[in-house]
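Omission of a single protein chain aside, the complex is shown with its protein chains in their original locations.
Chains here go by letter, A, B and C, matching the order in which they are written, and residues are numbered from 1 within each.
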């Protein structure tokens, strides 16, 4: 089953600039991570934007919705910063209800993949698995769990996603 | 939903002995890997054995079946060497048919977790996700995919699991 | 030969705060790095401060000079941020001339050790070696080279230390 992956940035893909000592975006690490995971799924990757999710605008979210709409794949994975992942999932769930035919899973990371001990590889394996088997609708995959959109928030004290 | 994890060894958990230059087993890395993945699932881990799967006997497999039977959890993940994972899945599927009430997922790794660039973290995220949502039966989760027992083999030339 | 190591902070020891997405200091990684390097030298480690070297004041530098003076060891290694390492070396060289009896080597890193692919481990091995064999005086050890204080600058375009 073909899976579409959309990259939007987030901690997942942040790099360390050794001249300035700050974090920045360059290219996505998704292809390298899929290679590392020996992934043999039929995936195609598209980078929509490279943003810290705190900087994501309504226009950015409209673009994500539009791109999910026009692609033929019914299974879509979106990598996204964790800070506003819940908000983007909410916007997507209006366009792609459980009664539709698309399964969309958002995931991200608390630690940049480039920093070695990342949760990104674990989350990528998790999100790619959920997107294959969950029924239509919009979900967040974090902390080994999946959460239907509208029933999840990020706890900012602990960095953990929780159902409510 | 509580998930039981059984550790049986395999490449997943191999270490490098720097005095002899050979690979060996010490303790499982599962707790560390779950911590790294920021996993918040309700899991309990039990080490059944620490074997290269080429050395696994019928008695070992009988023990795995027995332990899957006696535990209360209906969702069970087994880490296993890839060489005979298909064989153990076959034995398990006789005891736990699709008409039963237990979902059992086997996974493993091609590269030891201790060697840095492992597929183990990706596979663990994947297998933990599949075990939550797949219907009762026995499955192998490798290469980002899941395979119902009895319809999968390991291609020894490529190291990849394939449906047949 | 006993070697004294003074930790002052710098990129070497920066950590990633996964809740805020920013870099900060916690504890030094020196003991772990020495263990990783299978180092068997007779070293004692003292943390003087944990600073980004851009924030280091004259008072901080006076403290470093004082601590180098009072310790009995004649071989001293100082880990330091690269941005003002040259400045601290200059201050130290006034107190510890080539005609004295103390060999002091400053080193640092361009990438935090905690971010996996650091130059810190290489630089630590290098600086610990130079400090054992160089004659009295103050030196910077970076990029595999050693530079006597007063004849070195950091090229801010390339991040490389150069003799002049």
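The rule is short, and it goes like this: a contact is a pair of C-beta atoms (placed from the backbone, for glycine too) under 8 Å apart; a residue touches a chain by one contact, two chains touch by 3 or more.
Worth saying up front: this structure is predicted, and the values here are computed from it rather than measured.
Shown chains touched by the missing chain in the whole complex: B, C.
When the omitted chain is restored, the residue from C:6, C:96 or C:146 that touches it is C:146.
Touching residues on chain B toward the chain that is not drawn are 11, 14, 16, 18-19, 21, 23, 52, 110-112, 114-117, 156-157, 159. Where chain C meets the chain that is not shown, the touching residues are 33-34, 36-41, 110, 117-119, 121-130, 132-134, 141-146, 159-161.
Definition applied: only the chains that are shown with their structure count from here on.
Taken as a contact graph, with one node per protein chain and an edge wherever two chains touch, the assembly forms an open path, each chain linked only to its neighbours along a line. Where the sister copies chain A and chain C meet, the same residue numbers recur on both sides for over half of the interface positions. Chain A and chain B have Cα centroids lying 26 Å from one another. In terms of their C-alpha centroids, the spacing between chain A and chain C amounts to 40 Å. Contact of a single residue of chain B with at least two other chains is seen at no position.
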